[in-house]
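Worksheet: the structure to be examined is printed underneath.
For this view, one protein chain was removed and the others were kept in their places.
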Amino acid sequence: MLPPFELLQPPSLDEALKMLAAGESAPLAGGTNLLPDLRAHGKAGGRFISLAALDQLRGIEHSEHRVSMGGSTTLSDILRDPLMPTAAPALVSMAEVFAGTMVRNAATVAGNICYGSPSADVVPPLLSLDAEVTLVSTKGERTLGLDDFLLDYKKTARRPDELLTAVSWTPPATGTANLFYKLGRRRGDAITVVGVAVTIVAEGNTCTKARIALGSVAPTVFRAQGAENALIGESLTAATIDAAAQSAAQECRPIDDIRASAEYRRHAVHMLVRRLLTQAWQTASGVNHDD
Amino acid sequence: MMTDKENEMATEKLVSVQVNGETCKATVPACRTLLEMLRELGHAEVKCGCEKGDCGACAVLLDGKVVDSCLTLAWHADGHSVTTAQGLGGPNNPHPLQTAFIEHGSAQCGYCTPGMIMAAKALLDDIPDPSLEDIKRGLSGNLCRCTGYTRIFSAIHAAAQTLRQQGAAP
Partner (left out) sequence: MSKIASPGASAANVNLRQIGKPLVRTDSPPKVYGTAVYAGDLTMPDMLYAAVLHSERASALLRRVDTARAKELAGVHCVLTAKDLPASQGVMTDMPGQTGGMTKNTKQPILAKDRVRFCGEPIALVAAESVSIAEQALSLIEIDYEDSEGVYDPVDALAPGAPIVFGDDNIVASYKVRKGDIDKGFAEADLIVENTFTTQYQEQAFLEPEAALAWVDEHEVLNIRSSTQVVEHYRAVADAIGLPHNRVRLRAEFVGGGFGGKEVMTIEVWLALLALASRRPVRLVQPRERSFLSHGPRHPFTMTHRTGVTSDGKITALQIKLTSDAGAYAKLSPYILLYATVGATGPYRVDNLQIDSVSAATNNLPTCAFRGFGTMQANLACEGQMEEIAKALGMDSMEVRRRNFIHTGDANVTGQIIRSAVWSDQCATQALAALGERPADTQTTRIGHGVACYQQSYGRIRWMKDSSEAWVGVEMDGTVIVRSAVTDIGAGQSSALAQITGEILGVPMGQVVVYFGDGAVTPLAGTSTASRALYMSGNATKMAASQVRENLLGCAARHFGVEVEELDMGDSQVFAIDDPQRSMTLNECVKLCAAEGIHRHNLAIFKAPTSEGIDPETGQGEVFPDFTYGAHAAQVAVDIETGEVRVLQSIGAHDVGQAINMRAVEGQVEGSALMGQGFALSEELILKQGRLQTGSFSEYLVPTSEDVPEIKAIILESRSGLGPFGAKGIGEPVYAPVAASIANAVADAIGVHIFELPITPEKVVKVLREQEAAS
């Protein structure tokens, strides 16, 4: 049973923005977080602006230098896109283990990002790809880096009158490794205990770019920049990788909750970052580490 | 005397949905879910298990896409078409999935079955020759407590074969 609320169904983006600008309302996309929340707290009287009719908010565009997906792109849309495995490998890996099929058909990237949860699975892969988000309101449009967009636990830089209309990034160059792993308490449809996305670019035997994005281990999804910096310019030996992974674990601020303790999360970050970096380095540099 | 706010929340709309090919109408407020509306219309085969997208018992096809009807607002289904387990077929004209589920013994208590079959239908529409991994992923939003899924997987595999053969027949 949902509590009573007001639902406005704008036929166009302009209409939607006008409604948002009028205040005291929130956008409703797939509803896969919003509706369970409404049901749980039972507070009547919300006003929601439905984005269902706004087809322009869906669609994934690929060009040589940029990939852009509309805010209402669903997780299933990501899985259906034949170019996504090259354009964002970690995003596809994530989509494969995101919730269950029906939720994937409804949940949107904008909804997942703007909910601001540190366990939002969409975020680590996008962060590992230096994604940017586009926010639109009646006052205009702005684009900012996803890492600047995430402010705090369930707090983003989206103003109440803004819609997140697009997420974009530069597709990784050939040879880039971009990996994702989700650690949960079961294999299917689980809330993430630790989420890790890494990107490694190598030129010859040197790492020229590293991104380590971590979910569920801090108030927001974040990049372990200390660990990243330790890798740039290096040839990644097992020792370098392990040190970086340990550093990433130190940079976390995990909590104890019903799913796991902070201590375990740190350990898992260490292990998973080490593992993903090792695999990524192997792919990116062609060097095999058997030790 | 209701406030303006209360008026807005209480606003009801006439929603028209094609359910299994039949036009169904209901006047409902915004907070009514498709699950609630379908059940009020008499479609008891759409089951309620959790009302928050955790279990898949309420799964239906919405314009061919499998969704949790508990997370779908009735107003969003207005003008669209819904298929439930009863719309797939019946004793006189069973869908191959239904035949396979029966023959393989894929239902024990049966409560997850209508939602499970719709997810299976959507899977086979998408991937006519699914691997076991595809099947597991396709059903990842449907909980079953009784069967261990084993016979559900085998039934889907068998139905997929039947459908491919039917598709291939001249």
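Per-chain numbering from 1; labels A and B assigned in written order.
FYI, a residue touches a chain if its C-beta (ideal position, glycine included) is under 8 Å from a C-beta of that chain, and two chains touch if they have at least 3 such contacts.
All figures in this text were calculated on a predicted structure; none of them were measured in a lab.
Peer 1: In the complete assembly, which of B:15, B:61, B:122 or B:139 touches the absent chain?
Peer 2: B:139
Peer 1: List the subunit A residues touching the unshown chain?
Peer 2: These residues touch the chain not displayed: 1, 4, 42, 97, 100, 183, 185-191, 193, 258, 260-261, 264, 267-268, 271-272, 274-275.
Peer 1: Could you please point out the subunit B residues that touch the chain left off the display?
Peer 2: With respect to the unshown chain, the touching residues of subunit B are 44-45, 47-52, 54-55, 57, 84-86, 89-91, 94, 98, 101-114, 117, 135-137, 139-140, 142-153.
Assume only the chains that are shown with their structure count from here on.
Peer 1: What whole-number Å value describes the gap between the mean CA coordinates of subunit A and subunit B?
Peer 2: 29
Peer 1: Could you please specify the touching residues of subunit A with respect to subunit B in the complex?
Peer 2: Residue positions touching the partner: 1-7, 9, 30-32, 35-36, 39-40, 44-45, 47-48, 50, 52, 76, 96, 99-106, 188-189.
Peer 1: In their complex, what parts of subunit B are in touch with subunit A?
Peer 2: 5, 8-11, 29-33, 36, 51-54, 56, 59, 65-68, 71-73, 75-76, 119, 122-123, 136-142
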